[in-house]
Structure formats: structure tokens, C-alpha cells
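What follows is part of the complex, with its chains left where they were.
Note that the chains take the letters A, B and C in the order they are written out, and that residue 1 is the start of every chain.
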Amino acid sequence: MGTKPWGGRFDRETAPEVERFTASVSFDRRLFEHDIRGSVAHVRMLARCGIIPRADARRLRAGLERVRREIAAGRFRPGPEHEDIHMAVEARLREIVGPAADRLHAARSRNDQVALDLRLYVRGEIAAIRALIRRLQRRLLAAARRARGVVIPGFTHLQHGQPVLAAHHLLAYVEMLDRDADRFRGCGERADVLPLGAGALAGTSLPIDRAYVARLLGFRAVAPNSIDAVSDRDFVIEFLAAAALAGVHLSRMAEEIVLWASREFSLIRVDLSYCTGSSLMPQKANPDPAELVRGKCGRLCGALVAALTMMKGLPLAYNRDMQEDKEPLFDAADTLRACLSIMAGLWDHVAFRADRAAAALRGDGSQATDLAEHLVGRGVPFREAHRAVGRLVARAARAGKALEDLTLAELRAASPRFGPDALRLLDHGETVRRKRSRGGTSPAEVSRAVRSWSRRLGARDA
Amino acid sequence: MGTKPWGGRFDRETAPEVERFTASVSFDRRLFEHDIRGSVAHVRMLARCGIIPRADARRLRAGLERVRREIAAGRFRPGPEHEDIHMAVEARLREIVGPAADRLHAARSRNDQVALDLRLYVRGEIAAIRALIRRLQRRLLAAARRARGVVIPGFTHLQHGQPVLAAHHLLAYVEMLDRDADRFRGCGERADVLPLGAGALAGTSLPIDRAYVARLLGFRAVAPNSIDAVSDRDFVIEFLAAAALAGVHLSRMAEEIVLWASREFSLIRVDLSYCTGSSLMPQKANPDPAELVRGKCGRLCGALVAALTMMKGLPLAYNRDMQEDKEPLFDAADTLRACLSIMAGLWDHVAFRADRAAAALRGDGSQATDLAEHLVGRGVPFREAHRAVGRLVARAARAGKALEDLTLAELRAASPRFGPDALRLLDHGETVRRKRSRGGTSPAEVSRAVRSWSRRLGARDA
Amino acid sequence: MGTKPWGGRFDRETAPEVERFTASVSFDRRLFEHDIRGSVAHVRMLARCGIIPRADARRLRAGLERVRREIAAGRFRPGPEHEDIHMAVEARLREIVGPAADRLHAARSRNDQVALDLRLYVRGEIAAIRALIRRLQRRLLAAARRARGVVIPGFTHLQHGQPVLAAHHLLAYVEMLDRDADRFRGCGERADVLPLGAGALAGTSLPIDRAYVARLLGFRAVAPNSIDAVSDRDFVIEFLAAAALAGVHLSRMAEEIVLWASREFSLIRVDLSYCTGSSLMPQKANPDPAELVRGKCGRLCGALVAALTMMKGLPLAYNRDMQEDKEPLFDAADTLRACLSIMAGLWDHVAFRADRAAAALRGDGSQATDLAEHLVGRGVPFREAHRAVGRLVARAARAGKALEDLTLAELRAASPRFGPDALRLLDHGETVRRKRSRGGTSPAEVSRAVRSWSRRLGARDA
């Protein structure tokens, strides 16, 4: 018996519960374009190398193209009767082209085939994600431009540290995202090798030409070791690690949107079209998209752990465990795309509230560092300056006075070294302007960064 | 504007991309039975407490029952136009019963509603999983009975340690699974409190009767703090932790099946109906179901991490992040069920190969511990006995002899304290019979364990 | 050669780098009390069962007790020259009692010995952690009593939902912690079986009495399967899962302390003795302990993942991988203890700022739900009431008016069904008082909960 394509040696049918349990077609069907593209390249190579007749190759290519169209159009639906997308495509191909279909799988195993499909998928996702990262960076840059001049509290420990430009804060996210894009690039480069031709694990005795297939499919190189080629899922795990870290970044950004949109912070206003309400409480308008983005960081981390755990301790070469690589990968790619996309839209619907930011700064004491640096500029050792200003802050607090209400005499009571220009530092805006160190929050530095990013990112989404 | 049920204060529509991003109906629709069951109980309580008219309550209950049937039959399909299953049910209810539907949500928020639905779901899954664990334990017990008398190598460090009964080894898994069942029981008990009536977070000013709802829905108690009731997802995380640990157990079992089914170990034969073949290598018959079970341990761990990460650092009470609790929960429950189920079937299709096991033991030196214990029985301090037998083993190895081929003289050359009955210990079966310590691998102990488990598990699946 | 206690069959020394790599004594030395306690019980049993002479047993017990004292006093320091704490203790014992020490390890393997030590450790940690949880609950209860009467905004989505009593919020944490304590209890019960007597994996041929050892060490039962007894680390993983979930709870609590202590929220004041300052910014006072607790949630989750990953796919019985169970376990126990402890102290140094809370509520619209429920009480279907109040909120917002400033006429313009007593609902305190549903935030309910917890927790720390 054995009605399976691999059933020659089997004297009995696979148990139906085993078929159900091991079938992957419900999720790997989304690889169909990649699978067929790989098969077409494989067929071209087989014919070119004289492994299959040219006439059969033509039939196979036309047939594969038809299967692709049928699946794309929903006319052929790979279903539970097929083990996986590879078998589904081949089965339908056989219905279309007849026995020539039996030639397709020469010099190929599902082991190298699925590795190929998955690399093509990852390559495509990396390109899409990098484009979405660029888009989000552009939206952040646009938001930074709109926020020009807005000074907000800069936080450490969620306490006011020093005033910063809102634009400077947004550019911090542009930097983070840039590392994400670069990580995905690195992942893509390491993934950019052709596994096809590795066969089950040993290579093949047929006279194939892997370099030709690599050229057809646009890979920079051929995987140099056949055992590694079918055992390796680094590109999946590295992708998931990059996605998890991007997810952490987005969770931080989301946390800040939630915080800043709170009644207490009121640093931003989120347009109501980007909020949702409560089924019970009529007054509510919640920043749900940001919260969901923050929450989705969890599933990105979970997907990474799933893949790491799955691969742990697996002997070479292919093991069926590795079928479990796909769902976390697909879910992570979809999730990250959706989060990047909604975040881009969200920043277009966020407005800083300069008035509330100004009110928040009043009396917060966040000019203190500048006072200390002023003293340093006048020769006071920093620790001494820090102590003097610390006493000043404590005294002002006891007196119920804001720093900005202090007089020069009061400053000098804390340290006689305060110069007359020290009073200017009690203006939050002035402290911002003075942070002219490279990468600092002064308008000059921030404008430079905005211009630099504008050049790098271009005006329009790709 | 604001066409949403919560849209009263909104002056603009939710952005379509936000609707898509935040919608949960594609996955929470599987909660529909629980949702409607909860609503029916809620309606009964509202009427009983005089909060809504009895006639409306009757209409609502009939309408809800109809919605339930429609969804079950696929006649009503909650879709992307609904935010979530709760809104979908209510929307369809309104079409059926008219304005009375507007009374349903009194004294209720989606926050306590979804907490209820999810607890009902978890309760059901725990019952199902515990039944599947019991079934797998029964199949292991049956396999242990079939393997009566088969002696296999007992491994530590994957090296032969001491011979054990195959049945004894299988019973180790029965023990593990029993802890799993007990953990799920504990999780179920802690989850068994009614959140409904907590409202959005504060309770309600309407004169509800939570204890009555708890009775209707079979909860042992009412959640005692309304803020906690809507903030808590412990029952999700604890379920996922129990599932991950069960997954680790199954991965160990699966690893052993893969190992034992290898050509090298050949301790078991897996029926071909539980194997699959290779698309390339005609001779292959692979234990794929076991490999997949091993691999699926990864996604169970991943789901746990997803939920832990998602909840980390969330302030009380409900946050939208918590919508992300469902997919890992559903996936883990489905995955664990499938793994338990296939493993039960698999053990029915596994046969120990007593001949190969006997061959594997021959010359493996795994009687050495018994020789040492024999010496201890004759007054030799254990370390001294261990050294003597160690030398004996080394000497036999150098001479290319198996322990079972040694003579009494050879034993006595290593230690003069060996008694004449020491030779009997060179038979692996005899060493097994002598492990009469409580919980040891002697046939008497193992039979006692089999009988004890037979009583506890009963003959038939529930 | 082979100078190791197990070196009889070895013809060469272990490579020094292997000794260093595999040694565990640097971390398992903290198990020394448990190890010696287990050995003493083992010795008593060996003597009672006639396996070793009574005189040797006396010597061994005295010697073990001396080793214990020496290690406790730092006079004997197990070091890198010993593989692990078990070998270190035995080596020192041999120096003290001479050849009798060679009898100690009869009928025992390090496999069951280390399983025993670790269970004793986990048992102790669970007791300590449960006591610390109780202490933290008591501090929260004390804080709740101090906060009697303070009304704060109740948040969902970090937006004002409905006003709640601060005490009610704190009691939500008491509930959470109670589930933690219960989870640890369940873990402890499942861990409460004696592995000793399992030997390496098969039991022993010597006439031991495991039940006697269990009684001596206070275990409720004997592990019923010797293979499982040495393969099982469920108690480690379950402990880590309970710790990770407790860590998530503490991270949420910590997040709220950080939030509430922010200048923007100002709902609490954290005593300066529980803050730290900035090396640069003189005005800073940061809630570092809470931040660190929040951060330490990460390592608790990491420890769980470490243990799950380590155990994944391990065949039975003992494998050396399992040595890796200890460091995450120790670290998680220490971390959780420290976090519970500092949090208890922290709550003693937190004061709610009733004035700021009152100011925060003003104009927040969080009475809206009560207005809607008021209409429901007068027969208006809830959705209709929700819409009416939604319109009212929107109108008030446009008019720049707080809900509490509305007149009855304005209410009736939104819905003619508003009764004259509706105006009372515009007082936040009144809306709190009306949440009389079981578990709601009314003073009556909260007082009942405080009394109930006071009874359960008792007045003093154990």
C-alpha cells in the first residue's frame, strides 16, 4: 500500500490522527508563491543540466505557473488531504501535466525545499519590515518637525531630569529603529544563501548546477555544506530575535504614548480616531492601539523562545520538530508589521501640548544640573557644585519656592561662586539651548539631526 | 457621531486601520458559548434583582440562545465589522430582540465579561486536558502491562546504568503526568471564582447579586475585590506554566521514543501507521509524531513567555494589552490537547523488542552496582566495594570479557569478599529482581505499582 | 589511577579543564546543611536496617555534625578541589572519622542525594517566601488602614475610569499575593516526597527502609518510582513558575509606585529614605527600589526559561544537564525574597496624598458611569443611558465644564429621565459609596475586606 508519494516501502496507511497531527498545510500554504518560484528555478536547472527532458520542463513550468494562479485566485485550495504545501502543489501539478510531474522532485528533498521556501519568505519579510521601519522613522521625523520648539520634561526614573526638546526625544526612537533596520539587514545577509541542492542532507549524485539556481533566485551564494543547509534555522531565530528587540522598542514607545496621553501627564493629545471607548464608562477615550502594541511585545518574545526551545538539543540534520519553525515566524512577522504600521499612523495623530508641557516644567527643579555646570564653568569642582545646588533645591523646597523664583542672592547663599548670568539658567528653555554638546538637546543640535535624518530617509515612503 | 456602542462622547469615527488592529473577533469568537452562557446568567440575575423587566429578560434569554445556535451552525459569523465577540453577540441580539438588547449590558463591563468568558474557557480546557492526561496514563499503563518481563537498559547520561523493567520506565511517565494533572487541578481551583459584577473595576451601584450568578455558573466563590477581578490573569499564566511543564514532560517522552526507535537503539518498534516517509529517501520510516511533540514543547514555552512578558509592569486595572492573553492561551490548550492525544495513540502502536533489549544488555557491565552492593551486604564499606568492582570492570574491559563471563575466581581476584552467590548477580534479570526497595524496579514492586495505578485510573476513558 | 571516589575503572585522571567546567561546589555548597541532614537520616536508616554497623553509624553521625559546624563556621571551605558539596562533605568526613566514611554512600547515589538536598532546599524556601508574602500582605493591609477614606482615580488603560478607595486598590494586591502564597503551597505539597532510596535510578538491592527516612526528614510520602525520582525536576520548575508570576505581580505594584510617585501623578509620597539621588542632577529623588523590583521580574522570568529549556528533550533518568537547575533556582529564590522584603518596607514608607488625589479627580468625568447606572435604575436601557451620558460628557467638554458643575437642567437636556438625586452622583465620594456590590469599592465593602484580611493574616509577622 502506501498512497503517499513516499509510500513505496510502507505496507499500511498512515493513521488518520497522525495525518492530522503532522499536516502543516493549514499554515505553510502561505509559502506557495515561494515554493512554486523555487520549483520553477529547480526545473529550469534540471532541464539545463540534462536531468529531465526539455519538453517536460516546459510542461512543468507552465503547470507550476497555473497552480500558482489557481492558489492565488482561491480556485485550488490546498487542504488537509495534502501533507504540506509542497505535496499539495505537486499533487495539483500532476492533475494538470500528468506523469511529467513525477520528474519535478529529482535531486531535491523536502528538507532543502522547505529551507529554500522559508529563506525566500524571510527575505521578503525583511524587505517589507525594513520599509515599514523607514516609514515609521519618517513619521517620527515629521512629528519631530511639527513639535519644533516644544520643550518637555526629560525623564529618568520617571522623575523630571532635565528639560529636553520633544523633537529630541522622538529622534531617540529614530535611532533605535535604525539599529532595528540594521539588524534585519544583517540577518538578511546571513540568510542569503541557497540551500537547494543539499538534498535530504548529503547532496546528490545527479549533475545539478546549484550556482545557476542561486542566480535565478537571486541568492548571493550557495550554502557550502549540505548537512548544515538542511539543519540550519539560524535565519529564523535571528529574525525572531530582531523582531523581539524591535518589539521591545515599540513597547517602550507605546508605554510613553500611554503615559503622556494620561490625564496626569497630558503631554500629548491622541486624536479620537486613534482611541476607543468603554462599553461601560461613557467618558472614556483610551489609547488602545498603543496598549496593544505594548502587549504584542509579549508574543514577539514568546515566538523567539518557542524557536530557541524547539531547536535546543536537536541532532543534525533535519528533524520533524523543525516544522514548528513556521508558525512563530509567520506570527512574529505579521505582528511586527502590524505594529510598525499602526505606530506610523498613530504618530500622525499625536499632537504635543506645549502649554501642558510648560506647566509641567514649572517648579520642577530640573534646571538644577545647569546651575551646577554653571559653577563648574566658574572653577568649582563638580561634586562641590552638586552639593551646593542640592542644598539650594532643598532650601527652595522647604520655602515652597520654585527654582525659577529664586534671586541671585538666594543662589549666592548656597554658593558665592554663582555669577550674575546664573539667573538666566532658571529658564527651562535656556537650559535646553545650552546643551550644545554633540548629540545634546539644544535646538541647534536637534535641527542638525533632523536635517541629517531627512537626507537619509528621503521624503517619501518607498 | 460615534456609531460604536461606546461612541457617545466621540466626535469622529475610529480610523479603519485602528479597527482592524484592535479587533479581536477573529480569535475570541471561539469564546461565544462561554460569552452567551455568561450573559444568560447575567440576565437571569438582572431580572431577579429587579434591574430589568422580567419580560425583557425572557426575550433576551431566548434571543441569546438563538444567537448561540446561529453561531454554532455557522449561520451568523461574527466578522471584522464587530470589535469582539461580545459586541458581535450583542449586535446580533439587537437584530433579533430589538431595543431590549440595550438592557443586557447593565451592571457589566467588557472588563469583567471577558474575564468571565476566559475563566469558563480555562475551566473547560482544564477538564478536557485532565481527561486526556488520564487517557495517556491509561495507555502507558497498558503498554507497561504488555511489556511485562521485558528488561531494558536503564540509562543515566545516556549510558547504561542498571537494567530496569521497561514497565518501570513507563510508570515513571505515569508519575510525571500525575503531577501535571494535579497542577492543572490546582490552577483550576484558583481560577474558580466569578469575576462578573466587578464592572469596569469598581463594582456597581446597581443592586446585583453576584452570589446568585456564581451559583448559576457553578463557581465556588465570588472574586472578592473588583479591581483584582478585572486586572488578574493569573489563571491564564498558571495554565500556561502547567502546559509548558507538561510539554517538557512530553518532549522527554518523545525524545526517548525517537531514540529507542533509532536503528542504533532498536528498543522499540513503532508501527508504520505512526511513521511517515521521506520525499527523497525511499527506505525511510520516521517517527514524526514523536518529533513533532518534542518540537511543540517550544511553542508551549513560548506561549508562557508571551503571557508573562505581556503582563509585566502593567498598572491596574484592565489595560488593552491584556487582549493578547487569548491567542497564546488558545494555542497552548490546542497544542497540549493534540500532543496528549497523539501520544496516547502512539503508545498503542509501540512494541518493545525484548530480543534487542537483551542483546543491548549483554556485556554492558550494568551489573556492577549489584556486585558492589553484594560486597556491602558482606560487610565491605561501600567505597571500597565500589573501587574493587571498578577495578574488576577495568580488568574485564582490558581482557575483552563481559562481566557475565567472569568466574568466581576472577571476582575474588578483585575482592576476596565475593561470596559464591555473586555469580548469580551477573545475570541482568537477577539484578532487576533484587531491586526490592520501595519504588525500585523489581517485578514485585512494579506489579504493585501497576495494580495501584490500575485502581486509580480505572479501566476506561472518561 | 583514578583518585576520584568513582575512579576505579578509570586509567587516567580527569582533565583539569573538565574538573573546573563540571565542578558545582562553588554554588551547591549552600546546600550543605540539607546535604548533611539527609546523610544523617540515611546513616540512621542504614544502621537500623543492619546495613552498616551501629558503631560506625554513631561515628558517622558525629562526624557529619562536625563537618556541618565546620562549614557553618567557615573553618572548612569546600573548594574547587571537590567536585560538589556531596563529595566535599564526604572527603572531610573521611578525614575526621577515617575508613568508616566509606560506608556512608551505601544504597545511595548522588542522583537521589542531590534530588533530596534540592527538595529540602525548596521546602525551606517555600516556607520563607510564604512568610514574606504574609508580611507584605500585612504591610499592604496596614497601608490600606492608613489610607482609609482616601479616594483616588481608578484607572483602566491608564485613564481615569471610576473613583475608588486607595485601600480597595491596595487590597487588590493582597488578593494577588494570596494566590502566590497558595501556588507556592501547592508546589510545596507536590514536592513533598522523598527521592532518597531511588539509588542511581533503579532502587537498591540492599534492605533499606525509605519510609523511615521519610519520617525522619518530615516528608509526607516516598517517591513511588525510582526512575522518576531521579529524573524529576518539576518541583524546581514549578517553584520558578510561581516565582516568575509573583515577580510579575511585584512588577505591576512597582510600576504603580513609580507612576504614582511621579511629579505628574503625585498620588503618593515616598519617604526619602526609600529614594536615591542622581550623580549629576542635584534635584532628583528617584524611587529606585521600586524600579529595581520591576526590573528583577526579568530575571525571575529568565530563570524559569532557563530551567524549562534545560529540561526540554532530556531522556530519563539523570543527565548532567540537570546540574544547571541550581543556579537559576537559587537566584530566583534570593531575588524573590529580596523583592518581597523591600516591598514590605517600601509600603511602610509610602503615604497617599489625599489632596492631590482629590485635585486629580476634579473634572475628570469619572462619575459618568454612575450617571448611566442612575438612569438604568430609572428604567432606561443601559445602552441608551450610556449614549445619553456620553453626549453629556461631550457637551460638557465642549463647554469646558466639569461634570460636577452641571445643573439638573443640563443633565435633563441629555436625558429627561435624570432624577433630582442625580446631582449627588456628581460628587466622586458619593459614587464610591454607592459601589455596594460584593467586592466593590464602597467603604462598607472595603472595611469588610480589611476586617476579613486582618483576621486571616493576624497582627504580627510569623
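Simple rule for what comes next: a residue touches a chain if its C-beta (ideal position, glycine included) is under 8 Å from a C-beta of that chain, and two chains touch if they have at least 3 such contacts.
As the structure is a prediction and not an experimental result, all values here were calculated from the model.
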Given 3 visible subunits, total identical subunits the whole complex contains: 4
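Everything below uses one rule, namely that only the chains that are shown with their structure count from here on.
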From subunit B, the most remote chain by mean C-alpha position: A
Between subunit B and subunit A, distance of the C-alpha-averaged centres to the nearest whole Å: 32
Distance from subunit C to subunit B - Cα centre to Cα centre, in angstrom: 23
Residue list for subunit A, restricted to those that touch at least two other chains: 277-286, 288, 291, 305, 308-309
Contacting residues of subunit C [partner subunit A, same complex]: 153, 156-162, 258-259, 261-265, 277-288, 291, 305, 308-309, 312-314, 360, 364-366, 368-369, 371-372, 386-387, 389-390, 392-393, 403
Touch list for subunit A against partner subunit B, complex: 2, 4-15, 17-18, 21-22, 83, 86-87, 105, 108-111, 113, 199-200, 271-286, 288-289, 291-292, 294-299, 301-311, 319-324, 327-328, 338, 341-342, 345, 349
Subunit C-touching residues of subunit B, taken from the complex the two chains share: 2, 5-11, 51, 99-107, 111, 154-158, 161-164, 168-169, 171-176, 179, 182-183, 186, 190, 197-208, 210-211, 222-232, 234, 237-238, 241, 244-245, 248, 251-252, 254-256, 259, 294, 297-298, 301, 304-305, 308-309, 311-320, 369-370, 373-374, 376-377, 381-384, 386-391, 393-394, 397, 431-432, 434-442, 445, 449
